[in-house]
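A single protein chain has been omitted; all remaining protein chains appear in their positions.
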Amino acid sequence: MNFSSDNWAGASDVVAAKLTEIHASYSASYGESALDDRMRALFCEVFEREVSVFTVGTGTAANSLALTACARPGGVIFCHPESHIFNDECGAVEYFSGGARLCTVAGPGGKFSAVDLVAAMDRYPKQFVHAGQPTALSLTQATEVGTAWSLAEIAGMGEMARANDLYFHMDGARFANALVALDATPAEMTWRRGVDILSFGATKNGCWCAEAVVIFNPALAAQFAFLHKRAGQLFSKSTFQAAQFVAYFEAEHWLNLARHTNAMADCLRERIALAGNMRIAWPTQTNEIFVLIDKSAAERSAAAGAVFSDWPEPINPLYSKHDNEYLYRFVTSFRTDKNQIDVLLASFS
Amino acid sequence: MNFSSDNWAGASDVVAAKLTEIHASYSASYGESALDDRMRALFCEVFEREVSVFTVGTGTAANSLALTACARPGGVIFCHPESHIFNDECGAVEYFSGGARLCTVAGPGGKFSAVDLVAAMDRYPKQFVHAGQPTALSLTQATEVGTAWSLAEIAGMGEMARANDLYFHMDGARFANALVALDATPAEMTWRRGVDILSFGATKNGCWCAEAVVIFNPALAAQFAFLHKRAGQLFSKSTFQAAQFVAYFEAEHWLNLARHTNAMADCLRERIALAGNMRIAWPTQTNEIFVLIDKSAAERSAAAGAVFSDWPEPINPLYSKHDNEYLYRFVTSFRTDKNQIDVLLASFS
Amino acid sequence: MNFSSDNWAGASDVVAAKLTEIHASYSASYGESALDDRMRALFCEVFEREVSVFTVGTGTAANSLALTACARPGGVIFCHPESHIFNDECGAVEYFSGGARLCTVAGPGGKFSAVDLVAAMDRYPKQFVHAGQPTALSLTQATEVGTAWSLAEIAGMGEMARANDLYFHMDGARFANALVALDATPAEMTWRRGVDILSFGATKNGCWCAEAVVIFNPALAAQFAFLHKRAGQLFSKSTFQAAQFVAYFEAEHWLNLARHTNAMADCLRERIALAGNMRIAWPTQTNEIFVLIDKSAAERSAAAGAVFSDWPEPINPLYSKHDNEYLYRFVTSFRTDKNQIDVLLASFS
Partner (left out) sequence: MNFSSDNWAGASDVVAAKLTEIHASYSASYGESALDDRMRALFCEVFEREVSVFTVGTGTAANSLALTACARPGGVIFCHPESHIFNDECGAVEYFSGGARLCTVAGPGGKFSAVDLVAAMDRYPKQFVHAGQPTALSLTQATEVGTAWSLAEIAGMGEMARANDLYFHMDGARFANALVALDATPAEMTWRRGVDILSFGATKNGCWCAEAVVIFNPALAAQFAFLHKRAGQLFSKSTFQAAQFVAYFEAEHWLNLARHTNAMADCLRERIALAGNMRIAWPTQTNEIFVLIDKSAAERSAAAGAVFSDWPEPINPLYSKHDNEYLYRFVTSFRTDKNQIDVLLASFS
């Protein structure tokens, strides 16, 4: 039973079947196949408006190129200290953008407040060349700690961005999980709340290599085709990426996958709450669950074959730990089933 | 009948089957799965020595990262004016490397001579900071115009590189086609001739997204894992890239694909030579064939459904053209068969 | 007698006196002193319009920042193969701009034709992401080989730039020498002919460290203050740079210096024409003179204390050389006088 990460879960049967289905056809390369066109049309449908879409190979590439499109000289990007762009991308945003700075704004639950954002921006006064200049605001939806920004919170950040001449980026590596958790539409969770540019992740939710930059603000789209090609992200056999997205969107496959994943997380949360020998470290709404467990119990579980991760303590944890309690992360995926949860829970006894 | 490019040909059945086979398993992410290990071992076997291997999504990424590993401040990379890095990558090498310059060295057949390389290097004297400094030599094997550097020519360039303190890079987007054409081993065509770092392409020869940087010179490998991750090229579900390479190498699948592709090119060359209404523009050894055809005949063929490319004239063509003759490119692939060639040839009549 | 380069000539008495005059005053730093304001006003007067001005330490910095302001992803800058940005700046334009490519367009006399520029641009079709995109056109005025673009030629290039959506940059390291040679006004030689951005050099003409980027196109000025500071070019004691420019412009000092320099070049050209034992390699209009001399005569002169430079042959020289003739460069400066010319000429006998 594997609760290590949703990126360990392979590809969904539907996505895999689509790749098999098209593998033996000739298709125009470099984004010009019929499936590429079909994919772009589906993105417009899903977001209920005209959007520009560019597929890339990794979430790191999506985030880096999206924020490079927003770059200004001496530019500063505001993000959470637990964000993927700050912690897990080896300085890719800084590299691709030619030296943007990530300024972290802390807060509980992977989010920060408008007040704290203002305090961070105050260090970079308008037109004060010595400090540099604010450029973009980046949220992660769902956050890296399993929560989701509410629609009202996103709207508030959208207003902050507009009022301060910041581009508004959303890292949607787990976009579908947040969407389902909020019971919102893609439009409601993004451009209707002021998002300019989105890293849209499909890999964690059933594809094997399908990430995209979705651009709502035309000013950011103007040069993007060149940014994209120059960054080595225009795949020659792009039709295989397009195929994944087409299978993903058709017949609500993506939403069904995320609904299942989130339902499995709900189930796991309930089971943990009842288990007695462990406790939830903080409430989450999506498919990541952070749990405090006695170390010996965790070791028993691992010895029994359970796969999950040790997790670093947050900077200001909202819980206090007992002796021998440690923090662990469990992630459900489209491949998780109830039996795996049963076996997992049993392994701690 | 499609002779547009080998990157229009989808994936081979063997590669596609491998992806289907593994899609439903849990696998460690970010290059740490068992298939990733198996793939690395196969690269070492294929090259008959310890090598460092990093998979990437595109040939552009492979070339750019390989040459970034070689970068020096004010650095100059010598390459052919018809090379992919110079013509077809939107300045990616310049971008990734932080501003390397590509200095072209012309010559017939997609190659250049040691004499012309020396003349180009003379503009960048050692330790003369005003001009910048020579950094790397990049060959394409097979070349963009369908020829292949002979083992002796590669060895000569390897000596030039060593004597002038240049790193020696090979762009092997069509590595297998050249290898089969020369009847050489991978070791003979690379590090035994002085190659330090290789862009190894498998996409055009039957995979759908499988490119790799193969490093022979340990000095270039030291920081590569960071270059690779920072460039957004460490795929989370890397096991799907590894699977393609494993299927590609096992049971000589890759060589069989390339043998078939090259044999189809031989067949097409023969048929063109006999056709009477077209002529080979220059001799090629791999799967690209450049042909001079009367424009009206080419239009008839296209109207009949043949797919192939108009091609820009070389700077100093070795042929002279008749009135109404134009240059076209035909590329065979692992998916080409004799029937397609028959139908193609008939379409010009 | 020193004819090595105008950057060997120290500073003019007027400029040096101005630095002495202000050295003991308190002045606001970072471009905010009264002298900084005075300098900016003088630039507007000199160019007969509102301009944005940023002072920098070197011509390399001026050129690199000017062209960085023009940058687009995958961008290509067209310039002459004998230009300073291509030959003498260690890849600085490529570095500062994050990877712009310099595409050279050759032609006699340090200039190129509209036809040859079109041919070079044809390799970068509009919106064809594989090749990259044209971004800027850069001329040097006066050229590196002693000639000057005529006002009509500059106008023609300005029209080319506008028609092809290129920013038009002028490298004016020897701006004053060209201006005097053409008997034109600064406005006539720049923005009235379509120039968007200018590297304005004063160092070679009597200052010791006074270069500036002068921006006519407001779109290029919008972010320039941040480009400038981020590049380490905002001097704390900027008032000393401003002082040089103020002394330079007041009472036509700069024009008088250039008039003297050019007059000395005219004198030297006449003397060489009459000398019998040497000949002008090609006609020049400013303060650089290229001369073919018997090697033994040149060695005699050097032994007698004359300082001048061996010069590399142009790629396609318009002259043919006799045995033992070599190419040398002589540069006059504001410090040159007739006696030095007499002694120089005598040294070859």
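Labels A, B and C are assigned to the chains in the order they are written; within every chain, residues are numbered from 1.
Following the convention adopted for this analysis, contacts are C-beta pairs under 8 Å (C-beta built on N, C-alpha and C of every residue); 3 or more make two chains touch, one makes a residue touch a chain.
None of these values were measured; they are calculated from a predicted model.
Participant: So one chain is hidden, and I want to know which residue out of C:9, C:39, C:136 or C:258 touches that hidden chain in the complete assembly.
Facilitator: Spelled out, the listed residue whose C-beta touches the missing chain is C:9.
Participant: With the missing chain put back, one of C:127, C:236 or C:316 would touch it. Which one?
Facilitator: C:236
Participant: Out of B:23, B:80, B:228 or B:269, which is the one that touches the chain we can't see?
Facilitator: Of the listed residues, the one touching the omitted chain is B:228.
Participant: Of the residues in chain A, which ones touch the absent chain?
Facilitator: 73-76, 87-91, 94-102, 123, 129-132
Participant: In the complete complex, the non-displayed chain touches which residues of chain B?
Facilitator: 30, 72-74, 98-99, 127, 129-130, 132-133, 223, 225-230, 234
Participant: Which residues does chain C use to touch the chain missing from this display?
Facilitator: 2, 4-5, 7-11, 13, 15-16, 19-20, 22-30, 56-62, 64-65, 89-92, 95-96, 203-204, 208-209, 226, 229-237, 240-241, 307, 335
Please note the rule applied: only the chains that are shown with their structure count from here on.
Participant: As a quick test, compute the distance in whole Å between the mean CA positions of chain A and chain C.
Facilitator: 51
Participant: Express in whole angstrom the distance between the two chain centres, defined as the mean CA positions of chain B and chain C.
Facilitator: Distance between chain centres, rounded to whole Å: 42 Å.
Participant: Of all residues in chain C, which are in touch with two or more distinct other chains?
Facilitator: 73-74, 98-99, 129-130, 132, in rising order.
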